[in-house]
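Please see the structure below; I have some questions.
Every protein chain except one is present and positioned as in the full complex.
Letters A and B name the chains as they come in the text, with residue numbers starting at 1 for each one.
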Amino acid sequence: MIAEIGLAALWLAAALAVLQMVSGVMALRVPEGEAAPLAIYTRPAAILQAFLAVLSFALLLYAFAITDLSIKLVASNSHSMKPLIYKVTGTWGNHEGSMLLWVGVLAASGGLLAAFEKRLPERTMGATLAVQGFVALGFYAFLLLSSNPFERLPVPADEGTGLNPLLQDIGLAFHPPTLYAGYVGLSVAFSLAMGALLTREVNPSFARVMRPWVLGAWVLLTLGITAGSFWAYYELGWGGWWFWDPVENASLMPWLAATALMHSVSVLAARDALRTWTIMLGVLAFSMSMLGTFLVRSGVLTSVHAFAVDPERGSFILALLGLYIGGAFTIFALRAGAVAEGKRFAAASREGALVFNNLMLSAILAIVLLGTLYPLLTEAFDVRVSVGPPYFNPASAIFAIPMLLVMAVGPLLRWRADRPARIQFEILLIAAVVIGAIALVSFFGSYPLLPLLGLGLAPALAVAAVLPLRGRNLRRVPVATWGMVLAHFGVAVSLFGMACEGAFTEERLAAVAPGGTEQVGDFAVTLEGVAPVAGPNWTAIEARLAVRQDGGKPVILTPQARSFWSPPQATSESALLTKWNGQLYAVIGNRAEDGRWQLRLWWKPFVTCIWYGGILIALGGVLAIAGRLRVDIKRRRAAVRGAGRRADLEALQPLPVPAE
Amino acid sequence: MKNRFLLWVPLALFAFFAGLAAYMLTQEKDQFVASTMIGQPLPDFALDPAFAGLPGAAKADFLGGQPRLLNVWASWCLPCIAEAPQLEALKAQGVEIIGIAIRDRPEDVANFLGRYGNPYSRIGSDRISEVQLAIGSSGVPETFVIDAKGVIRYQHIGDIRADDVPVLLAELEKAK
Partner (left out) sequence: MIRPAVLAALALLAVVLPGPLGAQDTMPPAPYAYQQLDDPKLEAEATALMHTLRCLKCQSQSIADSDAPMAGDMRHQVRSRILAGESPDQIRAWLIARYGDYVSYQPEVNSITWPLFAVPVLVILLVAGVLLRRLGKRRSDGGEAA
């Protein structure tokens, strides 16, 4: 019954998406202020649809939890011997389940928007929800017509085939839903942008509605990318944390667009500038989300992370992509010319710095997009090329370094117009730290250019991040400003980690006999022995490594080479020893014929900063949301309280200038 | 003055991408990396016998007489089992096949040949994929047509199916 209820809920939700779309369009067709007869259904349809889609997903979760082998999806992706946690997380470790999660989150965010957002004019809201319903409808069609997650087997299977062992990992189990929620959060930004464009309501109040969605999506994307990078670091067994792989790039591109959008929407909210640009980024950010889904799901690009690849599904997603993104860019091209230019500003101003950084982020996005898709282009002419880290690193650094420098001073500038001379002390301080750090590092050794620049920039950015707090009463600094300070500080921390990893990593690869000792960094690593161990659905050989730092007390590390039997696949479980100043990374490899074992050891100074930085950035985003929401709630309360005294208030407070 | 032309740029770029992606989806996904050594002479090599029953293989073994096949294979490779009958068929047509066993053990090689037949005149043992890398082969099994001057003329990637046999015979004929 579970499967049937789930499927019915999905069909009903699809029907409601149609209703939501139609009634949203009705709202659009009557002038503002007049009630359209059908328009009243928009919000209830969105809310009910959210409930049904979430219900459908919950039922699939349940089917996976109890390993209902009469459902094809469960039988082909789960296994009764798997730990419960991976049974549940296996729900989205496959194509159908992850697409259901996609629409579940999409519908849920549409429902939240419909239920709680009362600030927008009804027509804009109607248009927004219509777009949201239209997007959801495409994905319902996709699920119901080509990837039904609830399909039954004619005869229930005796046992499931299991889940890709690489996915049986707690880090990766929660990484896709986080990323998906981020991707889908951007769909709300997209719908709002389209709604505002259609109703010509691109103004600060629209930006204030859009901002928490962009921030929320951006926080989730940041966390998702951070988690994904950490997963690649410890699960792939070679100590790399970013491979510029197509799938990684697919998650990075929406993040870059969302980062730019988040800043430009703030400019729009605060200063009523960058209107067209914000709309453009809103469309672009969601395009990148859908493009990411397309690249991951269609298999047009080869990737280490491509888990569920099917060209037919690829065509369906491509059709959706063409419909939504092609449609959005067409409307953009037709309508954006009619959006009046916002307020103007000087080059040396907060807006000026934000525009600069927006352009740099977009340039990096263009480079990543080009590098990711270029092999696809040459393959069309039967030539295969490889675009990898040696291209992406320098090409993105060309834009990242100026961006980081401007990021350091931007928050110190005033809105609209400022004199650089006013902040000359800060500029000199930042420049001194950059030059000092580079000189100091160069004094101790010669390192590659990019890590060296990173080591120079990181401390300067850390100092610059807290400079906006200088001379302010810390208790009166708005929460959102703390968010910015924290996020910018996180960028410095993360950059420091990347630069240290690039400059100072020490590597030791060796064949070691039991009892033998290898030296890496300050650590002496002794292979005490190797023994077999067993888990619920795997066996492994486990090395016992005694690690001594400068002859101190030994710490035991136990890296494993695991072998899963359903499906048969091997993974290396690296063992990490975390110190305040870095991580020792140990992997056990094959046994040589002479009885020695392959050990791979790395000492990676401050590598953990990469992910701590990512978490700080996300936390900064959370603070920004909290701060904005608090202000919004205060405003709403004030508006309610002030309802009686509206006349007085209006007399005191000039109305905001309406958008032309 | 807003430049209206610029507003169409995103759509144009997107249309270009969508067209490209749609085209690529219709294309057979070719995962093979072809050797760029076609038309080049074989590099010098001399490999030890892969097992006691047959001599090893060296570049000199390809020189003179008729064009030959160079079969890169391994006893641990499942598709190699599938192509064994086709190699037998080629041998029956009078083709000399010289094998290069990749990362293999003598007992495994002997075992494999005992079970699936022995179409080879010689098998060299390439324990560290040295010759495989030198001729631009990126997997097992792969079959190269080598002419009597020792020049690589043709590469077949993957196991030889029944309908590949005439193709290989034609290539051998061309290499004469």
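One rule holds for everything that comes next: a contact is a pair of C-beta atoms (placed from the backbone, for glycine too) under 8 Å apart; a residue touches a chain by one contact, two chains touch by 3 or more.
Since this is a predicted model, take the numbers as computed values, not measurements.
Screening A:A65, A:L144, A:A346 or A:L629 for touch with the missing chain picks out A:A346. Although one chain is not drawn, the whole complex shows that of A:G24, A:G90 or A:P246 it is A:P246 that touches it.
In the full complex, subunit B makes contact with the omitted chain through residues 1-2, 33-37, 40, 74, 76-79, 102-105, 127-130, 132-136, 138-139.
Residues touching the missing chain, restricted to subunit A, are 236-240, 243-246, 302-304, 306, 340-341, 344-347, 352, 355-356, 359-360, 363, 366-367, 370-371, 374, 378, 383-391, 395, 398-399, 417, 507-511, 532-534, 538-541, 561-563, 568-570, 572, 589-593, 598, 600 (touch as defined at the top).
Methods note: only the chains that are shown with their structure count from here on.
Computed centre separation for the pair subunit A/subunit B is 42 angstrom, with centres defined by C-alpha atoms. Across the complex, subunit B meets subunit A through its residues 2, 4, 7-8, 10-11, 14-15, 17-18, 20-25, 27, 29, 31, 33. Those residues of subunit A whose C-beta lies close enough to touch subunit B in the complex are 280, 283-284, 287, 294, 298-300, 302, 311, 314-315, 318, 321-322, 325-326, 329-330, 332-333, 336-337, 341, 373, 376-377, 379-380, 384.
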